[in-house]
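Notes follow the structure.
For this depiction, one protein chain was excluded, whereas all remaining protein chains were kept in their positions.
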Amino acid sequence: MTATLFDALLALLLVWLGWRTVVSTNLFNAVVLFVIFGLLMVLCWARLGAPDVALAEAAIGAGLTAALLLEAYRDLTGNDPHHVHDVEDSPLRWPLAALCGLLFLGLVATGWQLAPPTELGETVHARVAESGVENPVTAVLLNFRGYDTLLEVAVLMLALLGVWATNGPHATLGSRQTLDPDSALIDAMVRLLVPMAALVCSYLLWAGAHAPGGAFQAGAVLAGAGVLLHLAERLQPLGTASTSSRALVTVGLFVFVAVACYPLVYGGRLLAYPDGQTKALIFLVEAALTVSIAHSLTLMFSGGRAFQRGRR
Amino acid sequence: MTSNSLLPLAAVLIPVVTGSVVFFLDEGRRGLRTVLNLSGAALSLLVVMVMLVGVFQEQAYAFRWPLLAGLELYLEADAFAMLFSPLSSGLWLVTTVYAVGYMEHYRNRRRFFGFFSLCVATTMGVALAGNLLTFFIFYELLTLSTYPLVVHRGDARSLAVGTLYLRYTVGAGAVLLVGLIWIHGLTGTVEFTEGGFLAPFHEHDTSLRIIFFLLVGGFGVKAALVPLHGWLPMAMVAPAPVSALLHAVAVVKAGAFGIVRVVYDVFGVTFAHGLGVTGVLAVWAAVTILYGSLRALAQDDLKRRLAYSTVSQVSYIALGVAIAGPVATLGGVVHLVHQGVTKITLFFCAGNLAETLHIHKISEMDGVGRRLPLTMSAFTLGALGMIGIPPMAGFITKWYLGLGSLEAGQPWVILVLLASTLLNAAYFLPVLHRVWFRPPPHTLPTPAREAPLFLLLPPLITGLLALLTGLFAAAPFTPLEWSVLITEREYPHGYLPGP
Amino acid sequence: MSQLTLYGLAAAALFALGLYGLLAYAHLLRKILAVNVMGNAVFLFLVALGRTDPQQTNPVPHAMVLTGIVITVSATAFALALARRLHREVGAVDLDAQSRRGEALDSTQTEESGKS
Partner (left out) sequence: MVGPIVTPLLVAPLCLLLPRRGLYPLHLTVSLTGLLAVVALMRAVALEGPLRYAMGGWGAPLGIDLLADGLSLMPLLLTALVMPPLTLYAHDYLDEDGDKQLNFWPLWYLLWCGLNASVLTADIFNVYVTLEVLTLAAVPLVVLSGGVEALRGAIRYLLFALLGSLTYLLGVALLFAAHGTLDMAGLAVRWAGDRLDAVGLALIVVGLLAKGAIFPLHIWLPPAHSAAPAPVSAALSALVVKVAFYLLARLWFWVAEPAAGAGLLLGGLGATAVFYGSLQALRQGRLKLIIAYSTVAQLGYLLLLFPLASGAALTGSLLQMIGHGLAKASLFLAAGNVIHVLGHDRVRDFAGVGRLLPTTWMAVGLSAISLTGLPPSVAFLGKWRLLEASFQQAQWWWVVVLVGGGLLAAAYLFRVLACAFVDDPAYPEVHRLPWSLTWMPLALAALGLLMGLFSAPLEALLLPGSPFAEAP
């Protein structure tokens, strides 16, 4: 009984947070509320028995997105928390509200007594053994529905190229630092956190095969470390893309496409890993993906095209 | 069906090839362009002549190309086609000679001759079309290839006329498309068959009547039937060879030919008469004849007067077709050729006058006969032909039209013919009088020299042609003889008074 | 009230809220926030679907949501970069109002004082 109560409370809290995020005119409140909303989502995923998704949400949804939003918030509002923008909202707010209310009622009416069939779940669990990895989510992600992930990596690279296209080579990078980069506290924090993040990332990468974890979560954690280094000005973003940076960006997609096309050489189908080496190949792909994802996400956060060690 | 003989396709493709080659020749290469144009015209005339002889000996030339399932491009050299295509390819050759001379000091000649050949290719397509869809395709292409010719001068006035021309013709195209689809919807086929293929569908008579007027309205725009003729007099702003070829041969004739095809090969004249639509068409044509002649009286600009005379003359064809009787058909069909030959002579002469003496108004034409004796004699031949004086071709048409209307029991047509002949005389004779019997004003340039050879030869040729077709009407291979052949095939019971 | 209906209701509510936020508010940052809320709503619904019986959850929705999260973060990062560039170029934080101010800029060519 308490479990359903807890779920009900969680769901209610989620909806309230969502409502507050959308409605509040003070932007800083909105961003902070959204971060809390993200963290609560992590709890939801855990409650719904989806550890992989919880990990990903924590690293990417609550972590990186929050950092991006705060960075954008500072840029757009000149960093004063009491900023109230003078932009008036669309005049037809109330009809829109009615429309969305109607949509909600419609969705509730249709989806009230849902009894989704479960045979797909059973088939996946039955055939996980053939996929070369124990963790069913990684099996689906990299083997059964590997084509989705292949395109998704392309989407990530596209987003990075998009950020490069918007910022242009000589865009003013590096936000106005408010904290003093040389203070001992920052130094200690960086020296402690970054190696730990690297450790967690490699654990997640290795554990992905048989326990919750995997390339995306590992990559996101590493990206978190990268963001920290950038904020602490240990990594300077550059305007022009050095070949090493470009290589890092493309290595994930390259390796994945190469591994996917490898069976074609023997007349097999795309993404059909040859029997013996499935586990090794998947790990290779995941390693390359992690590197690429980490590099891309950090670059996206900083808006630059490459990094150079040391302070400005 | 005989195998796909490539002759009809060749007749259409030759001008397209010459046109596209001329497009990509740069402006300076005048000599090569002229040679190319002339050889293209000659070759196409040759092909048409070969087909003419073949069809005369009951040989069939057909070319089918499947566009989609149940829809094909079908070129067929049948009797009608062999009447119209020699006319257009022959006159094209003559007009090319004329245009080469005329366009000497014009700009964009490359573009002009390119579209000029494309225009003739589409006219050949219209002539040889074997089904209503192919006819519609080339009919629309005719609009597209003539538009650049009409606006060739590039000044504001010709562009305004061009837009008006487009508005009329693209609108007509839309109307035609609706009619075409309706027929295809009802019957599933649009093939031209001698004696028409709509007879068995008589139960949809109301929609068939609407279809008839949609089609005739669509073709009527180009055939300049009264309310739809607005663009023709305005299009006189185009250079002379354009107005000569377009308004004497290609565009106007395509409209008239369309009406002929609709009445004979789609509806079948007896079925159309049964529907009662031919009566309405006859009245419509008669009104146009009278209206055109009346308006021509009032025009002082020579080319506008000729334009209005074209408006009325083309309706003779519609009138002949509308009177449902073999003899009237004969008159209507043969006028297709006669009017073309005669009117093109008049336009050539008007072009010469404008080119050499810069005369555009009739009031300025006093004593021009002394200055340009040969051109003016051709002009006189043409004018007499138009009025319908006996030895000329025009007379034969009016003769058969009158005979046909009597035989079909519609005497009022005679009145219309008489009235229009009087009106023709009323607007041509004063011009002739002014040309030959008035002393030339002293302002004309004293050393009057004849138009250059290129400009002089074509009117003379076509003038003589108009005279000869009148005199030797009964000889084989003349338009009259050919029309008799057509009428025999068109009327199954085939009784026909001797020519 | 099974978990599915509970979270399904929450997802539907959040989706409607997000849609309202995206359409009603002009400020770009709020629009992007709303898009993220909508995204999370759909993912919540998907994972809830996979949760039919506690022992065996269907991993396919999980994989779909993982892919969705990565796509949403990429799109958000790109959208934020665009919004920041627009702010840097024209000092605008929304699409429509700025066009009026933008025209004012072009027509009067006055140097608009920095917004922040």
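Per-chain numbering from 1; labels A, B and C assigned in written order.
As a convention for this text, a residue touches a chain if its C-beta (ideal position, glycine included) is under 8 Å from a C-beta of that chain, and two chains touch if they have at least 3 such contacts.
Note that the structure is predicted; figures quoted are calculated from it, not measured.
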Displayed chains that the missing one touches are A, B, C
Which listed residue (A:Leu107, A:Ala225 or A:Leu281) would be found touching the missing chain in the intact complex? A:Leu107
Where the complex has a chain not shown, which of A:Thr21, A:Thr138, A:Thr166 or A:Thr290 is the residue touching it? A:Thr166
Which residue numbers on chain B touch the omitted chain? 23, 65-69, 71, 73, 107-108, 111, 136-138, 140-141, 144, 148, 151-155, 159, 162-163, 166, 170-171, 173-174, 177-178, 181-182, 184-185
For chain A, residues in touch with the removed chain: 106-107, 109-111, 114, 116-120, 123-124, 127, 143-148, 150-152, 154-155, 157-159, 161-162, 164-166, 168-169, 241, 243, 246-247, 249-250, 253-254, 257, 260-261, 264, 268-273
Per the touch rule stated above, chain C touches the missing chain via residues 15, 18-19, 22, 28, 31, 35, 38-39, 42, 45-46, 49, 60-61, 64, 67-68, 71, 74-75, 78-79, 82-83, 85-86, 89-90, 95, 98-99, 102
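Just so we're on the same page, only the chains that are shown with their structure count from here on.
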What graph shape do the protein chains here make by touch: line, ring, star, complete or other? other
Rounded to the nearest Å, the gap between Cα centres of chain A and chain C is 14
Where the centres are mean C-alpha positions, what is the separation of chain A from chain B, in Å? 74
Compute the distance, rounded to whole Å, between the mean C-alpha positions of chain B and chain C. 67
Using the touch definition up top, name the residues of chain A that touch chain C in the complex. 4, 7-8, 11-12, 14-15, 18-19, 21-23, 27, 30-31, 34, 37-38, 41, 44-45, 47-50, 52-53, 56-57, 60-61, 64-65, 68-69, 71-73, 75-78, 85, 87-90, 93, 96-97, 100-101, 103-104, 107-108, 111-116, 118, 120-122, 124-125, 136-137, 139-141, 145, 148-149, 152, 155-156, 158-160, 162-163, 166-167, 171-172, 214, 216, 297, 300-301, 303
Complex contact set, residues of chain C against chain A: 1, 3-10, 12-21, 23-30, 32-34, 36-37, 40-41, 43-44, 47-54, 56-60, 62-67, 69-71, 73-78, 80-85, 87-88, 93-94, 97, 115-116
